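Every protein chain except one is present and positioned as in the full complex.
For reference, chains read A, B and C in written order, and residue numbers begin at 1 within each chain.
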Amino acid sequence: METLDQIFVLSKKGILDFLGTFLPEWVVTLACVAITIKAIAVLGPVTMMYLTLMERKVIGRMQNRIGPNRVGKWGLLQPLADGVKMLTKEDIVPHGADAVSHFLAPILIVIPSLLAFAVIPFGRGMTPVDLNVGVLFFIAVSSTTTIAIFMASWGSRNKFSVLGGMRSAAQMISYEVPMVLSVVPVILIAGSLSTNDIVLAQAGWGGLKWFVFTPWGFFAFIIFFLCGVAECNRSPFDLPEGESEIVAGFHTEYSGMKFALFYMAEFMNSFTVSGLAATLFLGGWQGPFLPSWLWFFLKTYALIFVMIWFRGTLPRIRVDQLMGLAWKFLMPLTLVNILAAGLWYFTEGAARWLITASILAGSFWLLTKLNRGYTPEKRVYLFAE
Amino acid sequence: MIPLSHLLIFSAALLVIGIYGAVVRRNIVGILLSIELILNAAALNFTAFSRFALAGDQEAGVIFTLFIIAMAAAAAAVGLAIVIALFRVRKTIMSDEINLLKW
Amino acid sequence: MIFGTGILQGLMVTLKNFVTSYFKAPDEGGIFTVEYPEKRLPEKERFRNFPFLLYDKNPENLRCVACDICAKECPPKCIYIVREFDKDGKPLKRPAVFDIDFTVCMNCGICEEACPFDAIYMDHEFEIASADRHAKLLYHRDDLLKSNEYFHKIRPTDASAIDARRREAEEKKKAAEAAALAAQKAKEAAAAQAKPPEPPKPAAGA
Partner (left out) sequence: MLPLTLLVKAGLYLIMAISLLAAVASVSLPNIFHAALALALALLGIAGIYLGLQAEFVAVVQVLIYVGAVITLVIFAIMLTNRMADRSTPAKNSLGAACLAVAAGLFSILVRFIRSTPWPETTSAPAPGTSEIGQALMGPYVFAFEVISVILIAVLIGAMVIAKKDNPGEDAP
């Protein structure tokens, strides 16, 4: 089991030893970095392609239809067909568009989603770059996509895309605050920002030590996951590309490969957010029997299934509800959650559970009461009786 | 590691560019951008000095940088609020067109 | 009712649907899409597509007598009939030209109801797409001909009912002919008895 668990680490070490025999020392370290980068550069787009297929299959099954099965055995080559279609499609640049930002936007939206792969621990000893500010790096990188979305929406000189850009920027900013604050309890308990230490802090008891099984962890997980879904502009929060209202939001004027880049950035974001949620709350690669990286991918794809499940079920929510949820419900809940985690840190045994659970349940109930939507008073019809 | 003097020259250059921008720009938002540059140049100096010169208290410079970043964000927020309020009233944000104290 | 339960119920519905779609039978909750080219749904008997002309046994004896009723009845006027004439110009009961323009025909089936000679019926064949709209989709008489056995194969109940009706009409006609023949003979026999008293003298004088 040990070799299967460390199969990637050992194979990399094997390659490096082989290179070491005839290359100077510093080239080997460069090669080590190059191998990790190549692994991510392959993993990113491939996960994106097969996430599109998984999404179409799962949503199909939820609506009693089969989903793509013409290209390849069960539609397995469908992503390749999509890719070729995207490559051959004509790339239209709107007249009078701001050429610089129109061209740079898709590139600048893919870079952060690829960078985010660097801090996710795929398995035991398989964190691409083990920064000791890992989680903060992830949040900083995912916050830079706002600029790229602005460039896309302003560069394509189209009212719909500017509307979409404004909406998505407002949404990204207001959901980034609860996302950052919901990670604070995990750092507080795990004692370190590095993703690998967080996963190690959740070891033991065959998985019962995961943070999601503590009251504050459960709330933080729900909030982090909701904010992650909002960050990727997906499912109930996909207002920026609300097809029914504003055509396709900030990527209306993009076609061909540029549109595919936006698509790829969205799916890679959803993979990295699910990966981080699994790392922070579901014990990353911790798991009883299976090899560590398999556990990580199982948990991440389970979370991605939940994201797709949201897309198959929930309708799009209004802008004011979207903002209200972020600022009036999630934000106070995360602050209370940090308080609860602090108390959890200082108390022991049953008192620990009692205090935190009661505080969180009480605040949840209170917040739902406060946010009870006002019922508009009866409409007065002037002319119609 | 690169020598401290090169870092200082770099931040001096940033400072000078920021000053030039702040003086020459007509658009108030442009001036705010240049002020951001000046603040960043100063913050960079603090970290550089804390990494090179100080023996004991290593964190002082880094913490000062964090405070500068926080203050710069606060300054930008207030500055832009003023710009928006100004634009709503005077319909222009060209600095040389706003020359009346009370209108 | 705490805050999130409404959403959870909704999510459970789609999850149940997702899971049951794998092992439920098509009509109660499973997947009912039929993957068309490989598997096909059997066509209902009264399914109507473009018309075809019927012939018994061999393509020569067409049922259609070129009476032009269906051409007059056809709402979009997509049938064109020209009667056949034999060598010395006597009209025959056969259409020389019987064209149906499939791009115009809306397969309404009025020609089938209007035809008194059971000559034209609606077909089940729908895979007739072609590259050229004008030449290939204008069907001539020989393209439209289909045998009665084919008719029985695609519309068994209708075909047998029609054949039974035709056989009866056949017998009735035969019986009528037989009766007419008998009546004819009887009239001649009666006429023959009424004239024997005066001798057949005029034969010599003419």
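Throughout what follows, contacts are C-beta pairs under 8 Å (C-beta built on N, C-alpha and C of every residue); 3 or more make two chains touch, one makes a residue touch a chain.
Predicted model, so just to flag it, every value in this text is computed and none were measured.
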Contact set (omitted chain vs shown chains) is A, B
Interface residues of chain B toward the undisplayed chain are 1-10, 12-21, 23-27, 29-30, 32-34, 36-37, 40, 44, 47-48, 50-56, 58-60, 62-63, 65-67, 69-74, 76-78, 80-85, 87-89, 92-96, 103
If you put the missing chain back, which residues of chain A would it touch? 25-26, 29-30, 98, 100-101, 131-133, 136-137, 139-141, 143-144, 146-147, 150-151, 154, 162, 166, 169, 173, 176, 192-193
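Going forward, only the chains that are shown with their structure count from here on.
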Could you grab the centroid distance between chain B and chain C? Build each centroid from C-alpha atoms only and quote it in angstrom. 89
For chain A, jot down the residues that touch at least 2 other chains. none
Shared interface positions of chain C, touching two or more other chains: none
Chain A partner contacts - residues on chain C that touch it in the complex: 2-3, 7, 10-11, 13-15, 17-18, 21-22, 29-33, 35
Of all residues in chain A, those that touch chain C in their complex: 58, 61-66, 69, 309-310, 312-314, 364-365, 368
